[in-house]
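Complex shown without one protein chain; remaining protein chains in place.
Letters A and B name the chains as they come in the text, with residue numbers starting at 1 for each one.
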Amino acid sequence: MSGTMIRIRDLAVRMGDRVIASVPELDVVAGECVAIVGESGSGKTTTLLATLGLIEGADISGNIAIDGVDVLSAPLAELRRIRGSRVALVMQSPQAALNPTMRLGTLMRRALARHGVKGAEARSRAADAVTAVLLEPAILRRYPHQVSGGQAQRFAIALAIALGAEVVLADEPTSALDVTVQAEVVAVLRRLRDERGLAVLLVSHDLALVSTIADRVVVMKDGAVVESGPAADVFARPGDAYTRELIAAVPQLPDRLAAEPAEDKK
Amino acid sequence: MTERPGDDLSSPLVPSDPTARATTAPGPAASDPTAADETVPGTAAVDAAVPRGAMLRADGVTLAYGSTVVVHDVALAVGDGGVGLIGESGSGKTTLARALLGLLRPHSGTIRYGSRDLGSLDRKGRAEFRRAVQPVFQDGSEALDPRMTVEASISEALTTHHRMDRAARRARVTSLLEDVGLDPAVAVRKPHQMSGGQRQRVAIARALAVEPRLLVLDEPTSALDVTVQARILDLLERLAAEHGLGYLLITHNLGVVDRLCDTSHVLFAGRVVESGSTRDLLTRPAHPYTLALRDAVPRLGGKPPRPSGRTEAAPAASGCPFRLRCPLATDVCRDQPPAAREVEGRRVACHRAEEVLAGVPNRPVSR
Partner (left out) sequence: MTAPGPSGAPVAPLPLRRTALSRLVGGLAGVDRLALAGAVLLGLIVLAALLAPWIAPYPDDGGSATHPLEALLPPSGAHWFGTDQVGRDVLSRVLYGARTSLVIAVAVLALSGIVGVVLGVVAGYAGGWERDVIMRVTDVFLAFPALLLSLALAVVLQPSVTTVIVAIAVTWWPWYARLTASVAASVSTRGFVDSACCLGVPAPLIVFRHVLPNSLTPVLVQLSLDGGGVILTAAALSYLGLGAHEPTAEWGLMVQQGQSLFTTDWWVVTFPGLAILVTAFAFNVLGEGLRARLAR
């Protein structure tokens, strides 16, 4: 599974005569994280939703393929199948997307049953997925309102993994969370990418956060891509004034390494 | 830097020694080790942190909703310059902020404005307190009445304590808007017609309209895009210096306090677990929670900290509240709640603070 999981060519989303997002080229291969960075209104979320064919009332042109399936021309049933099992969509507030009257375990079991996975196989898949996102299996006995934001976020990812998702689309997955929880969610995404070869498309306004996980970065402003490239290059040699502004906005902390030599050993 | 036509209107409430303040202006460079040495006698860090008489101070404040205690025995003081209060959601920081603003009565302990208890202020004292201490909340769209124009919102602040004719009010609204870096033309807009950053600027202008001496900033930037955050922080930093404001900055982001606060307190589960100079807390945290907070701040090209899966464990009901999340927790931590004590110039409530300071590598919980 080393193919191109997401492939976007000449994407343009128009609302009336205004282009709200335009992306000439974007590929995400398995085991890679690509981040779209920009402020609200930059078109980053539009691009992500367009990738899943989730935009209504706009004029979309170009080519989008997820795992080889052309999103813009695929029949609805095919799209549903992709959304249901190949792609995990992680939103800002996952709690809203979880049925509040069901325990998380029940939610997981039903979702698996819909894909024909039952019994022992379902149990082992659920346990495996929950462990993969560093949750205790005991969490499956809780209701959505009994878990915290980060836990709900990780459960949403686990749910997708259990269903066999190989692509994660994450829309500001951490903006509503505390810094420590943010870091944990990102670390979990990172692990999944490294250990399970997931392709991750991450959308965020937080450049520093993105820089801790992204292999490649696409910077968007006012609906257009202003810069893109390998993350290290973009951060080291930002070619665009706006990218430089984003970088300058990252709060600088005193260097912990200087003060604490023992810290990063283990 | 913009011209500030409002300067000549500055009230006698604002202490008039800008030169003295300039030396204590917030900025990491000001809080070097020598300063820390001077300000740490044997007394509590709180006293050390505010050498020149705190304007607003909490002593042994416990806050509760019904029988649920959300803030335990907290002491802190805000005078000149910036004081940081760092805590995550559920730490009780917003409840504490509300109490400091006089919106909530402490269950026990006292909150004093100058030398007077907030609870016992007479009408006049209360009005004075209201003028002197102003909040800036997380979300400008929440803090502004959605049905009022910017001008009406700021005018309300202007006319609450003083009579002011229409022309003077207009002029003052214009100068306040310019002061916070907005085009005065936004005066006719309503909150929903502005961006998040603009709304927060209006909220700041409104707070400044009464010429306060102290601001309580409750997560003033966390609802905003990163670039906008940076601009709002710049603005707050400049305004605090120009107007000689003290402020309490409440946030979950250490990167923010580092810029703006000399002293900081770290709040966990309603308790202050570490306080001291911000620089110390960031470079050499003595509490494992401070350490975790610091390492969680994403930095360019850095790696996220090793995930533990336990960052959202509920605070422990007995012993040290942090122990279920703590990589260093031992039996002592389970059995005894740690008392706050003085360790290397800061006040910390942790049995193993010395080891944290010495940089003991994190190891899994021994249970």
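Definition applied: a contact is a pair of C-beta atoms (placed from the backbone, for glycine too) under 8 Å apart; a residue touches a chain by one contact, two chains touch by 3 or more.
Predicted model, so just to flag it, every value in this text is computed and none were measured.
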item: Which residue of A:10, A:128 or A:194 touches the chain not shown here; value: A:10
item: Option touching the unshown chain, where B:106, B:135 or B:307 are the choices; value: B:135
item: Of A:79, A:126, A:152 or A:165, the residue in touch with the unshown chain; value: A:79
item: Absent-chain contact - pick from B:156, B:183, B:234 or B:331; value: B:156
item: Residues of chain B (touch criterion as defined above) contacting the omitted chain; value: 98, 101-103, 126-127, 130-131, 133-135, 137-139, 142-147, 156-157, 160-161, 203, 206, 210
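Here, only the chains that are shown with their structure count from here on.
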item: Between chain A and chain B, centroid-to-centroid distance (C-alpha), Å; value: 32
item: Chain B residues touching chain A - in the complex, by the definition given at the top; value: 28, 88-89, 196, 225-230, 252-256, 258-259, 279, 282-284, 292-309, 311-312, 358-363
item: Residues on chain A engaged by chain B in the complex (per definition of touch); value: 39-40, 134-136, 148-151, 178-184, 186-188, 190-191, 205-209, 211-213, 231-232, 235, 245-254, 256, 258-263, 265-266
